[in-house]
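Next up is a structure, given as structure tokens.
Apart from one protein chain that is not included, each protein chain of the complex appears where it belongs.
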């Protein structure tokens, strides 16, 4: 009965990722996409917080949105899985409910 | 040559107030309106930060937006001046430039 | 009702934005009022700046916008009686339950006794409530 | 030019949003390209997530959106040569000047020598630059 | 599997319509069913027939209309949200005494009940917004 939580905003700009990590139950999954991919990158002010949250959640990030912003799949935090839109669809079917943190 | 900086977003939701206080030069003024009025209230997680910023900036808040959100002028941080739309207009004429932190 | 032959799902409406600055609060309420006509299991969640939607004494004359805050007190009539407010969100904003409208419903199974429909819940409990939902709509 | 009889004001365009997630970056660029035709003193500022607008190697095929990042390198041809990037915004994002496009212009007063138009500046210096402006547009 | 899709923002301004479109294309390609795409809030603006994006850019309304035609998608624009924002079909135009209508082919206007129904009937409801 796990939820897929999606976050489409940068953690620098909005509190969506923070709220998600506060209210998502341990064992859930989190998919970062659109400007949310910024939260998946290494060496940012938020990287450590996300890396710590990986104890509780499985993290995924949408590759196409990483590339659009000139960022590099190789610089994604270790352990976050990069997916494409097909992977996004699969994630929704593999979870029971999808919650979008708008 | 002072700037009036306006912030219309809640500090809980967005980084607009934080960016404003980071990049506005000491001696400038800051007007909080729309959801930005949340940043003017006492006893919030951000109150102390705003109170400290009052050393560097003059703060104003739009009363009509406080009342719309069921908040109380009496609970505005001491030293922040409550204005109405007329006061908003006056602030823009009393400063040389208006910068909206969108 | 035009739903799927007696399917009852747990529907959760999460409200995280202050009212008036954006329309999401109002249009969320419009969804909830329609949703009430379907026989589903409805919960409302107010967290982050969404807690400001429920404040008492909203007065919108001076901003020229329609005050829709009274509609929340009508939710009980629509049989919506599970309204959760995150305690920590209130506290971070210097608010308490006293700053919010008292939301009630009349319990038809208990001689129409008036009962609270608003529950201030702690973070962990709220996470558990959200985790049990079938369909979540976020505003 | 249809401006006010030779008035020259300091115009500043502040960009704080990542590209593609919202249209502000693109529509800011559209304003700047038009603004270049007026004889005004133009500065561009990139701070917060706005620094991502200038990254090298943006590839948008897979999201189905138009890649407008090459337009930044044409700004020099429009005589826009004061482009400021906040150093601290880069650092907080694990980025450095090497991750950004090299923006240049040809200096007509110096035998068309190619010179840098992008300056990574510290917070305090940037605050000073913003404070000197006559007109600020924010995106 | 059966998907309900919700699009809460207008075209171009936010990425949500683009993301939803890419998601729907991928889901269809994988053989999933799209029960309905519901356009709410500014999302109703995806249904305008009057958009003229630059020639070198995508035309999101045309993409949605095309997908609807090809795959029989049900594209529903919320009537209350659409009225506020000036998206009308011929019926609505007549009812409100307006001089024009602007609902694009493949979209239809209906009530919020269609969103709830989408939540009930679909195996997954996926929302794209700001």
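The first chain written gets the first letter, and so on, giving A, B, C, D and E; residue counts start at 1 in each chain.
Here, a contact is a pair of C-beta atoms (placed from the backbone, for glycine too) under 8 Å apart; a residue touches a chain by one contact, two chains touch by 3 or more.
Here the structure is a predicted model, which means the values were calculated and not measured.
**Q** What are the shown chains that the left-out chain touches?
**A** B, C, D, E
**Q** Out of C:32, C:47 or C:63, which is the one that touches the chain we can't see?
**A** C:63
**Q** Which of these, D:23, D:65 or D:90, touches the one chain of the complex that we don't see?
**A** D:23
**Q** Consider the whole complex, including the chain that is not shown, and state which of D:9, D:82 or D:104 touches that chain.
**A** With D:9, D:82 or D:104 as choices, the missing chain is touched by D:9.
**Q** Going by the touch rule given at the top, which residues of chain D touch the chain that is not shown?
**A** Interface residues of chain D facing the absent chain: 2-4, 7, 9, 11, 23-24, 27, 30-31, 34-35, 37-38, 40, 135-138.
**Q** Under the stated touch rule, tell me which residues of chain E contact the chain that is not displayed.
**A** Chain E touches the chain not shown through residues 10-13, 41-42, 45, 48-54, 61, 80, 83-88, 92-93, 96, 98-102.
**Q** Suppose we count only contacts with the excluded chain; which residues of chain B make the list?
**A** 8, 33-35, 64, 84-86, 88-90, 92-93, 97-98, 100, 102
Here, only the chains that are shown with their structure count from here on.
**Q** Using each chain's Cα centroid, which is most distant from the centroid of chain C?
**A** D
**Q** Taking each chain's centre as the mean of its CA atoms, which one is most distant from chain E?
**A** B
**Q** Where are there more C-beta contacts: A-D or B-D?
**A** Answer to which pair has more contacts is A-D.
**Q** When the C-alpha atoms of chain A and chain B are each averaged to a single point, how far apart are the two points in Å?
**A** One centre to the other, that is 33 Å.
**Q** Can you list the residues of chain E that touch 2 or more other chains?
**A** Residues 15, 19, 22, 125, 127, 129 of chain E each touch two or more of the other chains.
**Q** Mind pulling the chain A residues that touch 2 or more other chains?
**A** 8, 12-13, 15, 34-35, 64, 84-85, 97-98, 100, 102
**Q** Between which chains is there touch?
**A** Touching chain pairs, listed by label, come out as A-B, A-C, A-D, A-E, B-C, B-D, C-E, D-E.
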